[in-house]
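The structure's right below; bear with me while I get my questions together.
With one protein chain removed, the remaining protein chains of the complex are shown where they sit.
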Amino acid sequence: MSLALDLALCALILGVALATVAGSGLFRAIVFFIVYGLLVAVGWVRLGAIDVALAEAAIGAGLTGVLLLAAHGRLRRLGTARDASHGAHLLSALAGAALAAALAWAWFVLPLPERPGPELAAAMPRAGVENPVTAVLLNFRAWDTLLESIVLLAALIGLWMLTRERDWSGRLGLPQHSRAGGVLASFGRVLPPVGLLIGVWLVWAGADRHGGAFQGGTVLAAVGLVAAMAGLVRPPRIGARLWHVALMIGPAVFVLAGLAGAILAGEFLTLPPPIAKPAILTIEIALTASIAATLAFLVLGPPEEGRAP
Amino acid sequence: MTGLTVFALTGAALVGLGFYGLLAARHLLRRVVAFNLIGSGLFLFFGAAGARGVGPDPVPQALIITGIVVALSATALAVGLVVVHARAAGHAVLPEEPEEPEEPKDEGAT
Amino acid sequence: MNALVAVLALPLLGALAAVALPPRAGVRAALLATALTVAATIWLLLAVARRGVQGVILGGWEPPLGIGLAADGLGAAFIAMSAAVMGGVALAARQMMAPDVVGARAAFGFWPLMLLLWAALNAVFVSRDLFNLYVGLELLSLAAVALVAIGGKEAALAAAMRYMIFALAGSLLYLAGVVLAYAAHGTLDIGLLAARDAAPSDGLALALMTAGLLAKTAIFPFHVWLPPAHAGAPAPASALLSGLVPKASFLIILRLWFEAMPDRAGFAALMLLAGLGAGAVIWGSLQAMAQARLKMIVAYSTVAQLGYLLLVFPIAGGDGAAQPWAAGAWTGAMFQVLSHALAKAAMFLSAGLYLAAVGSDRLGDLRGLARTMPMTAFAFALAAVTLMGLPPSGGFTAKYLMMTAAFAAGQWYWALVMALGGLLAAAYLYRPMAVLFARESLIAPRPVTRAAQAVPLVLAGASILLGVFSAPPFEFMQIGRPDAAEEGL
Amino acid sequence: MADLATIALTAAGLFFFVAGTVGLIRFPDTFTRLHALTKADNLGLGFIALGIALQAETWAQVARLGLIWALALLAAGAMAQLVARTALEREDAE
Partner (left out) sequence: MTLWLTFVALGVLASLAGALWRVWRGPREADRMMAAQLVGTGGVGLLVVLAPLQDWAALDVALVLALLAALAAVGFVKARSDDGAGDPEEAPPTPEMMRPRQTRHDPRGRHG
């Protein structure tokens, strides 16, 4: 019965993915992709990976969807949203099928390796947090996570480089507006406090249960986006120092904590067990702020004038 | 057939489907979507592989979360590029052959 | 504290400071970070030369749980290469990327992107963890794409878009291989992977990772994105993109085939890689001959020069690794990496100076510029000597080592490709040289300061000196190598 | 007893979900579909959440279920209004 559930879920996921790739119409593909992210999040719950499910729900089903919808809207206003016919069908299909077949074959021949299980069990008491996923992310493989937070920043600077010269001094994204007292504005007023609570709670709970800086930061970014799109808060301009500091504070605290570890405990990114928990929480809070700001700005896009002349 | 196999094979199929989309699709936004399909298919495969054996292995989960965030960063930059490219070129497909960049007139003008 | 940590943390901190500080202070912070990172690189070189491989176990967590970094001779030499090119580019960019030249947008973005690119390069050069390499590569790719897009024109945006698609596809193929490697072996550490028993899926994993990395290295036939991207970026960015960025993904291919999975490297696969390399040498050179713009010639030359690197695989890889000639071939390829980086950066910076002087890089508009800008023309000529592989340049040492090894291995055909490549390089570089050194000049150039002209000259000179004094770098690159050469040059 | 109630409530929830979907498929135009949909799936989620709440082990879980339903109600209500307005403004059959 439980297998039937997995089979049905995977059939839906595959069907939705097929509709995304094969269906005509750009908008349809985007809506299917949003649905796809949602179903995959359920799939992660089935696989017992709650932390991944949280990330997928927030990012895959949430932010990526808005990003694509907004891009579709922009392309439509530029008159370039018309779907283009696919080219080189057969070759591409063969390549895709070969890749899928190769991976499927690999699944059946994969040996069950010895995993870092014993090392993990021995290290967990010194990790400072109870949630093993958070321990891996912020302690055992902290260098990955640090670089990843920098990847986000690099993407944002890259996105800003796409600004037209004359828009450079403008506010990020399009100038948002809404009807005062309308549904959108009231929605933008009600949702943020709730979202704020959930986001902060996800960061807090990430240490010992499920969640973490990335999931929490994404939720906070979503809250900011709703407030911005409802016209309640105005996005900043590029060059607003406080916001630039917010963008880099997480990685900066992370690097400096790592250097402190190198000086105090011998190796870069070392968190001495007695202070590991407060250190991780400090890094997580700073990271959350940076992630939330960076993600929100990534979705808002580079500064743009409202109506193209 | 176990649940894990179902998810692993789904992941493999998604990678193939996404790869087809990345190669065959011409509208650039579709290519970005296809890129995301490949990524998440790969992660599903990885997640299933990590859930084998006794107790789930947290390392793949952490790597997948990192991968999801990296994919989002790349998607955001790619989507931005699609839009500005469409604004400059008037279409959202790439020509089959890369054209030569136009002469950067007066790049060094003061 | 450790020199290795310093070369990773300093560019990162510099980039973060450049984001947080107001524009002028940001540039100053970036220049300071550049100077400090160059100093840290020298510190690292000394440490490696004196005490051997410099390792860091990040956070004190040993692999397989944690991530290990190690700067062996090869990694340290690559870090030194990026420090040399970055230092030169930073000096050149003070003028070329000033706000009154390129506008506030590009002037803001260039510095943090340059430093992030540097941090990513150094991170890739020393990482011993396959997934960490993936994150490093993504940082590298995003920063590189952004540096192409900084140009802002339609063609630059199209080039950035194409680059992005190749980079994304390449990353995912690489990641697929990484997933298979972890799923089969439970570790991502290169050293531990080499020690584990072979799994049936290893061949597929290696093939996927290599295919992805080849696309990122712009190896023929995955090279179509490179010339427009490198030619479309501003000159200082082109110097970084062409001189340094492809070397990172190449180094990972090398580590995979020589260190992580050396026994899975079949001879047919090695020959296929070299075949692609030979194709790149010939096709890239022919395309370079057909170009009318200096930057496009230089960019296609990168396609050709990267091809040489793959010729090393059948000569020194697989069963050949144990042979006496392997060390020579392997080190020759590394000389090619280093001398190409220096020469190519010098060429793009020279091209940038010509653009600044006459507002165009069409060959026809560059006539006789050697008379008004002799230093720049001389720098271009020196760099050309290296690319052609003429003595006493670093390019000569590279090709000499690789050709003698090819003959020793009985693979004379690869030596033939190298010789042909040298001739073709002479042919495609003759045209710009003939134009530059022509007697008459058409356009009165805007003046370019001597300080600006000195930067490419120093870089090109370094690429020659690498050949003149080739014994110390040869020995340096043997440090920490599994099959190190018994004797020097 | 709690189990029986859970079964009854979740069955009711499932019924509303299916009804909403049938409405979504069968009703002739955008606005009637919207009408059917918001009512049905809000009720469906409500009944299911109520049914599951009876199985909950802690009050925190019950509170979370309540919050989920409240959020879904809020979002569905607001969005139905806005999407309907957007649909009113333009004919955009692709």
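Per-chain numbering from 1; labels A, B, C and D assigned in written order.
As a working rule, contacts are C-beta pairs under 8 Å (C-beta built on N, C-alpha and C of every residue); 3 or more make two chains touch, one makes a residue touch a chain.
Quick caveat: nothing in here was measured; it's all calculated off a predicted structure.
Engineer: Give me the visible chains that the unshown chain touches, in label order.
Structural biologist: The omitted chain makes contact with A, D across the full complex.
Engineer: Tell me which of A:Leu120, A:Leu184 or A:Ala286 is the one touching the absent chain.
Structural biologist: Final answer for the missing-chain contact: A:Leu184.
Engineer: Residues on subunit A that touch the omitted chain in the whole complex?
Structural biologist: Contacting residues on subunit A, toward the hidden partner: 1-2, 4-5, 8-9, 12, 15-16, 19, 23, 27-28, 31-32, 34-35, 38-39, 41-42, 44-46, 48, 50, 53-54, 57-58, 61-63, 65-66, 69-70, 72-74, 76-77, 173-179, 182-185, 187, 191, 194-195, 198, 202, 205, 209-211, 215, 219, 222, 225-226, 229-231, 306-307.
Engineer: Could you please point out the subunit D residues that touch the chain left off the display?
Structural biologist: 3, 6-7, 10-11, 13-14, 17-18, 20-22, 24-25, 28-35, 37, 41-42, 44-45, 48-49, 52, 55-57, 61, 64-65, 67-68, 71-72, 74-76, 78-80, 82-94
What we mean here is this: only the chains that are shown with their structure count from here on.
Engineer: List the centre-to-centre spacing of subunit A and subunit B in whole Å, with centres computed as mean CA coordinates.
Structural biologist: 14
Engineer: Between subunit A and subunit D, what is the separation of their C-alpha centroids in Å?
Structural biologist: 27
Engineer: Could you give the separation in Å between the centres of subunit B and subunit C, each centre being the mean of its C-alpha atoms?
Structural biologist: That gives a centre separation of 25 Å.
Engineer: List, in ascending order, every residue of subunit C touching at least 2 other chains.
Structural biologist: Those would be 65, 131, 135, 138, 142, 145-146, 149, 157, 176, 183.
Engineer: Of all the residues in subunit D, which ones touch at least 2 other chains?
Structural biologist: There are none in subunit D.
Engineer: Applying the document's contact rule, which stretches of subunit B touch subunit A when the two form their complex?
Structural biologist: Within the complex, subunit B touches subunit A at residues 1-21, 23-27, 29-30, 32-34, 36-37, 40-41, 43-45, 47-49, 51-59, 61-66, 68-70, 72-77, 79-84, 86-87, 90-93.
Engineer: Mind pulling up the subunit A residues that touch subunit C in the complex?
Structural biologist: Touch residues, subunit A against subunit C: 99, 102-103, 105-106, 109-111, 113-116, 119-120, 123, 139-144, 147-148, 150-151, 153-155, 157-158, 160-163, 165, 168, 238, 241, 244-245, 247-248, 251-252, 255, 258-259, 261-263, 265-271.
Engineer: Within the complex, which stretch of subunit A touches subunit B?
Structural biologist: 2-3, 6-7, 10, 13-14, 17-18, 20-21, 26, 29-30, 33, 36-37, 40, 43-44, 46-49, 51-52, 55-56, 59-60, 63-64, 67-68, 71-72, 74-75, 78-81, 83-89, 91-93, 95-101, 103-104, 107, 110, 112, 115-117, 120, 132-133, 135-137, 141, 144-145, 148, 151-152, 154-156, 158-159, 162, 212, 214, 295, 298-299, 301-302
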